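Our next item is chain A:
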Amino acid sequence: MSASSHKTFRHGVHPPEQKDDTKDLPIRQFPFAPSLAVPLSQHIGKPARPVVREGQEVRRGQLIAEPDGVMSVAMHAPASGTVKRIGLLPGGSGMVPGIWIAPFPGSTQEVTEGTPVHPDTASPQEILQAIQRAGVVGLGGAAFPTHVKLTVPAGKVIDTVIINGVECEPYLTTDHRVMLEQDADIFHGIRYLLRLTGAPRCIIGVESNKPDAVAHLQARVPAGLPVTVEMVPVKYPQGAEKMLITALLGREVPSGGLPSDVGVVVVNVATTAEIGRLLPHGGGIQERVITIGGPGVKKKGNYRIPIGTPLRFLLETVGVEDDLTTVFLGGPMMGRAATSLDLSITKGTSGVIAFTKRQTGKEAQAREYPCIRCGECVEACPIFLNPSQLGLLARVGRYEEMASDFHLLDCFECGSCSFVCPAHIPLVHRFRVAKAAVRKERAAAASKQAAQKEVERVKAEHT
Partner candidate 1 sequence: MSAPSPALAMTRTLVGAGVVCGFLIVVAYELTAPIIQENRIEARQAAVFEVLPGAVATATFQLQADGSLQAVPDETTAGDLVFAGYDAQGGLVGAALEAQGMGYQDTIRLIYGYSFDKDAIIGIKVLESRETPGLGTRVETDPVYQANFDALDVSLDAAGQALANPIEAVGAGKKQHPWQVDCITGATISSKAIANMLGTSAAKWMPAIAARPEALARPEGAHVQ
Partner candidate 2 sequence: MSSSSPPTTTDEFIKGLWRENPVFVQVLGMCPTLAVTNSAVNAVAMGLATTFVLVMSNLAISAIRRFVPKQVRIVTYILLIATFVTVVDYAIAAISLPLHKALGAFISLIVVNCIILGRAEAFAGKNPILPSLADGLGMGIGFTGALLTLGVVREVLGMGTLFGVALFPAAFQPWVIMVLPAGGFFTLSAWMLVFNALRRRQRALSEPA
Partner candidate 3 sequence: MSGLDKTLLVSSSPHVRKGRAVDRIMFEVMLALLPAVAWSLWSFGLGALFTLLTAIAASVLAEHLACRMVGRPSTVRDGSAMLTGLLFGLTLPPGLALWMVVVGAFIAIFLGKALFGGLGYNPFNPALVGRAVMQATFPVAMTTWVASTAPERFTRLPSTTLAWPLTQPVVDVVSGPTPLSAWKFSHQATDAADLFMGSTMGSAGETSALLILLGGVYLVGRKVMGWRIPVTILATVAVVSGALWLWDPTTYASPWFHLFSGGLMLGAVFMATDMVGSPMTHTGVVLYGILIGVLVVVIRTWAGMPEGVMYAILLGNALAPHLDRLIQPRVYGTTRKGKAP
């Protein structure tokens, strides 16, 4: 480990990294599928509003849906082609609104561009709008609208912009490749971010298993740009915003708060690169870099893939092993298992990993034991919860107690607890269920209270 890699957060786990298969493979362009299914809600927030008609011809990069309100981003055509249909298509959790586009076969697929924004002259407001127009969301997997994240709340001062190049999920190597291949875009993006936030400095945090990326970036920091590249030891989930802030700056984001509460904004390195790539030309996101890997696929690699590429086409293209059992979108720690091959690649998909019987067979046999209170989860939880106690409470459905006494809502579902649990208790899954139940319960209580207040107000008015 290098001398500068002492900085890290407490707890966490060490899943096998499994990055060797793809980390040295350069990013390649993935072919266009005969039909692309573009969900209108690839981000957290309101779905975008379509601005095209069925049957309309669109050019690659053309705006096809515009943001519907602040918590929403624009959507652009991933390919030149025809809008086949606008309607419901299969999404991660049920059917979602979307647009089908049939790319023109053999088209040159040139990218349409819009209004350029210059990093040194544009106002912060213009940059924010440009980011929203470009449809930028967190490409690390969260898919949170980037312009919302970058809006500094009044009264807060940002002193550091952190670029998240940690990529702590096993198998994934997209950020690694982006750092090696898109350094200019990254630094360009940083210019926008610094301008936008008014922060005096920027730190790029990279885990020590990517020394080549660190060296590469360090050697190419443009003169005058206040950027440092820092190496942090390998540990999951360092890529989580809060963990990275603690690792690099030793600050803790308050429970229920935002990084801006401690003067920080964290942006994923691929997102930064996209900003740096798109804004100078006014373009929008039509593709992204993903890692296709895992023991279940044949042609593993890092691909620049059009948004909306169906999973089935993707897997057919790279080829899969016969005993494939599970495909998940994202890394194995936080990624979601694909329920069907009709799902498509979205902006938040950082990878497609496939497992065969070899990996999952053992998993299926591993029966669940009762919690033996070994405390491994307590040692793993990066935010110092007590997953064991939470799991026991969840088992008997005492959800509200989990939230009120044991900080359930602070859990960001990194999966470290489930990963280490020798009793194979699906802790994270139970926490998700519990969180949903608590939110529902609280919303119901709040609306009931509001109704009560309304009744009282009306009563008061009448007397």
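The candidates were selected such that all candidates are chains of the complex that A comes from, given by their letters.
Rule of thumb we're sticking to: contacts are C-beta pairs under 8 Å (C-beta built on N, C-alpha and C of every residue); 3 or more make two chains touch, one makes a residue touch a chain; residues count from 1.
None of these values were measured; they are calculated from a predicted model.
Every option in 1, 2 or 3 belongs to this complex, yet chain A touches just one of them, candidate 3. Against candidate 3, in their complex, chain A makes its touches with residues 13, 15-16, 170, 242, 246, 252-257, 296, 312, 315-316, 320-328, 332-341, 355, 359-360, 363-364, 366, 369-375, 378, 381-386, 388-389, 406-407, 410, 413, 415, 418-424, 426, 428-429, 432.
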